[in-house]
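Shown next, in structure tokens, is the structure this report addresses.
Note that this complex is displayed minus one protein chain, with the remaining chains in position.
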Amino acid sequence: MAIGDFAFLIPLLPALAFVLTFFLGKKLPNGGAIIPIAAIATSFVISLLITLNLLQNPEEVITQSYSWFALFNVGVLVDPLAAVMLTMVTFVSLLIHIYSVGYMSHDAAPSRYFAETALFTASMLSLILSDNILQLFVSWELVGLCSYLLIGFWYQKPSAATAAKKAFLTTRIGDVMFLAGIVLLFADLFTIFNGTIPAGTYILRFDEIFAHIPEIAAINANIFGMEVSHITIITLLFFGGAVGKSGQFPLHVWLPDAMEGPTTVSALIHAATMVTAGVYLVARTFPMFIAAPDSLLVVAYLGAFTAIFAATMGIVMNDLKRVLAYSTISQLGYMMLGLGVGAAIGAEAVGVSLFHLINHAFFKALLFLCAGSVIHAVGTHDMRQLGGVAKVMPITALTMIIAAFSLAGFGIPGTSIGFSGFMSKDPIIESAYLFAESSGMWLPYLFSIVAALLTSLYIFRLIFMTFFGKPRTDYGGHESPASMTIPLSILALFALVFGALTRTSFYHFLEETFTNNFVNMDIPALAEMGGYHLASHAGHEPLLILWMPLIVAVAGLLIAYLVYGLKIVNMDNLVSRNNPVYKLLYNRYYQNEIFTDFFSVKVIYEGFAFASRSVERGFDWLVNWISDITIETGESVRQFQTGVIQTYATTVVAGVGLLIILIRVIMEVI
Amino acid sequence: MDLMLLAPEITLAVTGLAVLLIGLFLPVGSKKILGFIASIGVLAALVLTVTSLGTEAMMFNDTLSIDALSQFFKIVFLVVALLFTIASIKYMEGNKNAEEFFSLGIFATIGMMFVASANDLMVLFVAFELASLATYALAGFEKTNQKSLEASMKYFMIGSLSAALLLFGISFIYGMTGTTNIPAIAENAAGLVTNPIGIVAVILLIAGFGFKIALVPFHMWAPDTYQGSPSVVSSLLAAGSKKMGIVAAFKVFIVALIALQVEWQTVFAILAVVTMTYGNVVAVTQTSVKRMLAYSSLAQAGYISMAFVVLTPLALSGGILYALSHGFMKAGAFIATAAVVYMVLSENKDTEDPDHLDNFRGLGRRMPITALSMTIFVFALAGIPLTAGFTSKFVLFSSTIQAGFVWLAVIAILNSALSLYYYAKIVKYMYFLPTDADKVSEPLPYTIALVIAVIGVLAIGFWPEPFSYWAMEAAKVLIPGGM
Amino acid sequence: MILSLIVLIPLIFAALTLLTKTKEQARGMALVATVAVLILTLYMYFNFDSTIATNQFEEMYQWVPSLGITYHLGVDGIAMPLILLNAIVLPFLILYTWNDDRKAPNKFYALILATEGAAIGVFAALDFFLFYIFWELTLIPLFFMVSIWGGPNKHHASIKFFIYTHVASLVMLLGIFGLYFAAWDATGVPNLDIPYLLSQFQFIESGLMKDLIFLALLFGFIVKLPVVPFHSWQPDAYTEAPTAGSVLFVMLKIGGYGIFKIMLPLLPFTASPDLMITILAALGAISIIYGAFVALSQRDLKRMIVYSSVSHMGYVTLGAAGLVSLSVSGAMFQQFSHGLIMSVMFMASGVINAATGTRIINDLGGLAQKMPKLAVIMVLTFMASLGLPGLTGFVAEVSVLSGTFVNLPVYVMIALLAIVITAAYHLWALQRAMFGVFNEKLGTIVDINSYQTLSMGLIAILILYFGLNPSPVLDMMLTNSENIISLMAAMGV
Partner (left out) sequence: MIPVELYIGLAVIIFTIGLYGFMTQRSGIRMLMSVELMLNSANLNLVAFSSYNADLTGQVFALYSIALAACEAAIGFAILMAIFRMKDTINLDSFNVLRW
């Protein structure tokens, strides 16, 4: 039996682990952590074996489909794109689970924690190996549910409950767009099939979708007088979903608040599972994006903007985890940018973006786990109260510094020397340059460069404020136990060398995704349909462009060192409420005021909901009015019945007279 | 001529006279037996009528006609009379004038029965008056009760006026057609149609019958009389004598005056709508149950009057079936009220309004059988399925649609829905509002009458076939064309 | 015979239960009856052929030949799942109330059984007379239920419900009359058989008549459903009803059933099918979004659930209007799913009300700490209600939305807007009521008892099961919707 036949076990084992841990966990040591760990480890092994097999035999893509209900199916599709994601997710998730054993040892309900994280992982794995868009959406939603449960893990804390709700609702806005995209796609395919779908054909499976891209593209809708292709609408709706899940502007507001959960959950969300789903979705449906005019440009612009926008906020945050949260948003922007520049470099963009996704997973997981380690030890995550932690927690400090270098993208261009982050971020910026060159749109490239500077600045600010200098408060603390430091070290190793080791083979591997025997896509032809002009990707950029990312990274490091290490500038002048720029950044561009207080509360809740409530009262009033008026009529009409016999007689006589007259008149009329 | 065809009437007459005579020689204490005799007599007459269903004959120079219509209505009257006599056994307990009460009731019934089989305006008028005169006396039977007297007085006065109107109308009909025989009038109708007096005569007749049916505006006496009379008498009036007006109107208008069809159809359309709406709207605000039932009776009369407007065989059979159902439902409801009134008065003799809604509080616990029966009756009156009320409404309203009178059906339906409001109010008082009062024992005669009525209501609801069949046969008498 | 048994057992046992003296006898009797119905229904379900769209297990006896009334029962793929729903939930409902102390338990359980019998009767009836009888009979036990065991405003609520829905039933009755006589006049034979009358509708000549009949029938169904703006009886009745009453209310899926069973086969033959489709779709879309907004503004947990029900019922009409087999079967499934979800939600709100004495969401707080079992079940059902995949609500919603979009994109977009709002009020309620700091003012609170856990938990598991594997009920719905749609395709609608 081929290893591929076990692919369905990859999500199923963690799902099973969820059930077992949920019901039995309380009775086992460590909340039954061993169950999900074993399950995910098995999944990891299967994923790894499948990936290795695929590396050798690229044509052995795994596809299995079973009918689910009506016209829909459930199935497994493991192509190179899915394989690398599976491996990464299982691996990072496994490490986080192991780390959590120590981290959650003091918590009241570890079994619930492990059950939910197992389900979280299972959903993400199911999302990755879906062979149809509906199953992907189903898993996508389950990921959202798990994030809701985990962010609100400490539900006793009102702030946690609020943050969980906010995360769910904000991503839900994206989800609805995603669903709308699916609905539109279904309707188009249904129409293309003329309403009769042959048995065994599942029209929402990726191969069917991709096979009908030209026909979908041919359908036009008229929106405000503009002729827009349905494929553009569908891809933009899909991207809307990705914006929500992957925390792109303007639906990123939930991500920083998501820190209310345990730090390990943040690591899972930010590195392995949830936020990468959006990027994965765009990568998965890349053939549709590239066939859609303008959709990729939107992806590129929004990605680049998010990268710089989030980075600006990263430099003023004082909360350890919040800095990392904004960093995640910013890095996700890079990944989106990497996909968006597919408008210039074609299918290669998927490799470029995904490579950054993988590397980011390693160093971001590492950053969060280190932060968790620090928080676990010292009990606070306000950087202003820390300082000199490196002396107390050397391993944590070292691994975190490695992660920081990886995030900032240190490495030597043109060689295989550099941190993982460098190996993957550099190509994105380069591609952005290529994109700018071929299309004349320079803004994404400029944004990506400035964001790189800011990235370096905020992460080293964090390092200097946390690990160096003198302790600002008496926080005590100790190095974390081995169950925590070992995962840290492993992740650090990957953050250090993974990029350099796999760089060349990775791109090659992923490029196979759209030319294998499951979907045979002619990407250039599709690009033509979308109106994009592909440029060849070769390293003949000017030297300055090649070195630029490193230059800004070093610059960021230096500024951080000067300001926060040597303190040559008194920050008190800058960091003040009177500085409008600082105020703007510190208040996060007043997003909370705009999105939460104004839009959600004022417009939706107090506006629409209460307007509807008034209408509802109106309906109620109408019904009651009918009843009241009847009773009142009865009250007044009954007064005719005076009880006096003469009145009665008169009524009878008048009735006779009236009827005679009436009947004469009516008969005349007739 | 076979006198056996009149066996039910003869049986009743004999019973009535026997009760009257025997009563003269009985001490007050043993007058209870009179009720049993009367009940057995009525029951015998009922059995005789039911077994003779389907016979057709003409008697006494074509002045009496035995046919499906007359038989059906006789059954209605006998059923009501049976309920009345059984329930009265308790009501008359210890009353020294019991023989008068029972014989008056029986004579009234005989009058109604003769109206049902009358084939001549003269017979019809005399029988009409016989029933009226007997019920005037019954309504005022509680001579020392001001309400009873007032009820009787109003009933009598308006009744006399109506009799005069009716007779005046009949005299014109006679003058213009030269006959009082009902089918013969139809044959000689030419003079009626051309003469403007014809319309006046029609209106006068409508006023005369409308008084009995209690159609607005000839209804003014009805709420007062139903409320003031003894409850058992109200049951006879609402369930019995009202139907007498209906059957008389059926005969006179549909058979005799068919030539003036358009005129009286228009009048009945107006009266039906006004009556049902007025009855329901005013009933909503009533607090006296008997008065509420009186207004509900108006509304029901309005529904039945729709049969005159629609005038298809199905509509007539609906109206006829409705008459039977209404007999069970309304008689039952009044008898249930009588039981409550009896209970209230036996607790406190001087209760001001013994039939006030407040006295129905917690009846579900206090008098479970009465309350359950009352619930069935009011739901039946509202037209809830599996009761007689639904079956008859089903036939009647559906015929309205069949004939294309959608507007009439809509008004009737809305009225029917409105009526649910006050019927449900009675149920609410009986079951949902608490009371501290204790459970009381329910008098057996009332209970038996109620059970009979409930059986009737449910039988027509569950197994409508025989009833609807005979109703259709009866309708065919009026419109020989058939379905 | 089996169908008659399923209908009559609850009714007969209702009468028997009325005669019992103690709570123990009454609830035992009720449990026996509902379990018997469940077993018979399961037997019927497993012998049901879901590949054919015709009526199965038919029974037919003459009843009132002079009016063409027969005692005609039978189930098809539209009715079967709904009977199954009733049969499944009712035993759990009895278990849920197992330890409750209330006045007149014999009446209480008798009314539950009567409602079950009447509801199943509506689904099984194939004669309009019988159909209408059961239809009206569902009203009375619920009227009593609300009036006797209801909340503080019970009298107003029950009478409003009673009369409002009675008006609708009567209007529907007018529609039935129209259908009845049109066929009678054409053929000269009275017949109230449902399949027969549905097939005769197309021969009515007057287009106006056809539209009037259609609209009259439709009015009866949408008030029962209910859809905005004919829903105002519902919030009061559902809210004031005792928990068991609320559950019985949601079990009464007769409005939607009528739409699928009676409206859709008639739709292509009306004079203006497009107008009718627009009416259905607009009512559906408005209900979805309006219900969601009003639910968002509610402060009472139970009222919020009720408005969420309004919102969900919009999918039924919207999917029916979609006229694609996927959307129609999705709408049917929505009925099934909604029945399961809402019953647990009402049970949960009932438990909370019993434990804390209030249903005002802001007065609650942190209940999850004291009632962990309830919290788990509640989160699951709330998620199902807001349409989370893997649970029944999603299957229905996605089928309705994607199917309907083919023909009616605009209305689907309106419905899509509501999804976020739907999520918002569900999550808001969960956050305020279950999570956060425990409100100490609520005093000592114990978790749900084992009967309640069992009943709510098992229904919740069914929600999960049918969400993951809807085919056992969806397949028969699909068969019937395809049948309806192919009929329409033949008419060119």
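Letters A, B and C mark the chains in the order given here, with residues in each chain numbered from 1 onward.
Going forward, contacts are C-beta pairs under 8 Å (C-beta built on N, C-alpha and C of every residue); 3 or more make two chains touch, one makes a residue touch a chain.
In this text, all values refer to a predicted model and were calculated from it rather than measured experimentally.
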In the full complex, displayed partners of the excluded chain: A, B
Contacting the left-out chain in the complete assembly, out of A:V228, A:V653 or A:I666: A:V653
Touching residue (missing chain; options B:S103, B:T180 or B:T275): B:T180
Listed residues A:N57, A:N194 or A:Q639, member touching the removed chain: A:Q639
Identified contact with the non-displayed chain, of B:M4, B:L17, B:V47 or B:A164: B:A164
Where the unshown chain meets chain B, residue by residue: 121-122, 125-126, 129, 133, 136-137, 140, 143-144, 146-147, 149-154, 156-157, 160-161, 163-165, 167-168, 170-172, 174-175, 178-180, 223-224, 227-228
Contact footprint on chain A, counting only the chain that is left out: 638-639, 641-646, 649-650, 653
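Here is the rule we use: only the chains that are shown with their structure count from here on.
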Per-chain Cα centre nearest the global Cα centre, belonging to chain: C
Most contacted chain pair (by C-beta pair count): A-C
Approximate Å spacing (C-alpha centroids) for the pair chain B, chain C: 42
Rounded Å distance between chain A and chain B, as computed from the means of their C-alpha atoms: 77
For chain A paired with chain C, centre-to-centre distance based on mean C-alpha positions, whole Å: 37
Touching two or more other chains - residues of chain A: 627
Shared interface positions of chain C, touching two or more other chains: 163
Chain C contact footprint on chain A (complex, rising order): 67-71, 134, 137-139, 141-142, 145, 148-149, 152, 155-158, 160-162, 164-165, 168-169, 172-173, 175-176, 179-180, 182-184, 186-187, 190-191, 195, 600, 604-605, 608-613, 615-616, 619-620, 622-623, 627
In the complex, chain C residues that touch chain B: 63-67, 69, 129, 132-137, 139-140, 143-144, 147-148, 154-155, 159, 162-163, 166-167, 170-171, 173-174, 177-178, 180-181, 184-185, 212
Complex interface listing, chain C residues touching chain A: 160, 163-164, 228-229, 231-233, 235, 290, 293-294, 296-298, 324, 326, 329-330, 366, 368-369, 379, 383, 388-390, 394-395, 398-399, 401-402, 405-406, 409, 412-413, 416-417, 419-421, 423-424, 427-428, 430-431, 434-438, 469-471, 474, 478
